[in-house]
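All protein chains but one are shown at their positions in the complex.
So, chain A:
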Amino acid sequence: MSRPGSSPDEKGVSQNGDPGGQCPLFTNTLNAPVSPETRLLSAFARDTQARKVDLAGREYYSEEGKPFELRLVGKIKQQLSTDPTLHPEYPSSLGLREFTRKATEVALGKHSRAIVENQVLGVQTPGFTAAVRLGAELLRCWYDLSADWCGPVYLSSPCDDSLAGIFQAAGIQEIREYYYWDDKQRGICLERLLEDLESAPEHSVVVLSASAHYPTGADLSQSQWAVITRLITSRRLFPFLLLPTQALCCGDMERDAWPVQHCASLGMELLCAQSFSHCFGLYGEAVGHLLCVLKQNSVLLPVQSQADKIVRSLWARPSVGGAHVVTTVLSNSAHLVEWQGEVKHIVERCMLIRAILREKLRLLGTPGRWDHLTQQGGLFCCTGLNGEQVEFLSNRRRVYLLPGGCLNVSAINCRNLDYIAESIHLALTSSL
């Protein structure tokens, strides 16, 4: 039988339908279009300038410029590796029960009425994306029954560029945007946001960031949430909340989860995708969670069985390593205190960087307002720079931002701060 080979003769023979050669199977497969983020990463990688600065990464970087590790996590991993009671068994498809219980508690608060009344389902997922995917699939199958519901799903503008694809992969084709970040105001434009949601069809799903919005860092205030939840209720919209970096925004688990708790306390049905990768430095461990708050506990079992069915055809069961670490910390008050200490350190550092950057820009006389830098929270920040200015930064200064002008605050440190501030200044003052 002829093999797929590189010699012209063999190719010629198989194209003539030689039974030994198969029809070219995948030659119609085009190279996948490169996402803006990937393009950035490759540009950064190819950049041979010593002075290049990558401000587009997704992880929290320490002052030394390395993805951070919690000392506590290292210790706990050592402990767990010598634990004789941990067995290599298939976990349930819904994950470790202790983990989902803890993950649910940190999002809703221990004494949440919804938990007490058994209206809550928690599913451990391999990471944040997986949690969103599972949520999308669940929505598709809830709504599928009465009508062919396939959207729309409303995403903030801007948002994580993989979100649309996730919903579409779950079969929900109609994706729309709602106005969120306003470049001029350098913040959320609530008016236009409300306009967009007012005109959303009933039963639309609205994806909202609970805290530390990616990629802008701009979050809704409590009073803004009050307005939005009223709108959601009156327009019968369904909230899908994102909580990828809980505790890294305000340094406090509770405060960062306030919107979730607020919605639940109003008796709303909701989904919430959580990740523990950032706040535990467990990026490589894919520790995610999908929280479902239902209106009645009578539907808990049906929803659980659907979730189980969906999970089995996606990844069967989640991996346990990271979840064990998280559970151990959250279940032990001494660990909890130590962990909170380390997290506070991260948050304070981010706040400090924001403040210093704002100050530097002020001293340089950089045009524009920069208050938003310190009004935002979390790892990410939207500078408000436009496309041309962002390109200037990458092409001329080797400073790489996310396409929308957003950057990862933690990637700024004492060694590159001055250079970055100067670069932003130049981007705004050079004639382009």
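Here, contacts are C-beta pairs under 8 Å (C-beta built on N, C-alpha and C of every residue); 3 or more make two chains touch, one makes a residue touch a chain; residues count from 1.
Convention: contacts and distances are computed from a predicted model.
Per UniProt, the protein behind the absent chain is "Aspartate aminotransferase"; the candidates were "Small ribosomal subunit protein uS7m", "Auxin-responsive protein", "Aspartate aminotransferase" or "Gamma-secretase subunit APH-1".
Among A:D308, A:E388 or A:D418, only A:D308 touches the chain left out of the display. Per the touch definition above, the residue from A:N118, A:S162, A:Q185 or A:S234 contacting the chain not shown is A:S162. Chain A residues in contact with the hidden partner, per the touch definition given at the top, are 1-6, 19-32, 58-59, 66-67, 69, 73-74, 77-78, 81, 87-91, 125-130, 133, 141-143, 145-147, 149, 162, 165-166, 168-169, 202-203, 236, 238, 269, 277, 281-286, 294-296, 298-299, 301-303, 305-306, 308-310, 312-322.
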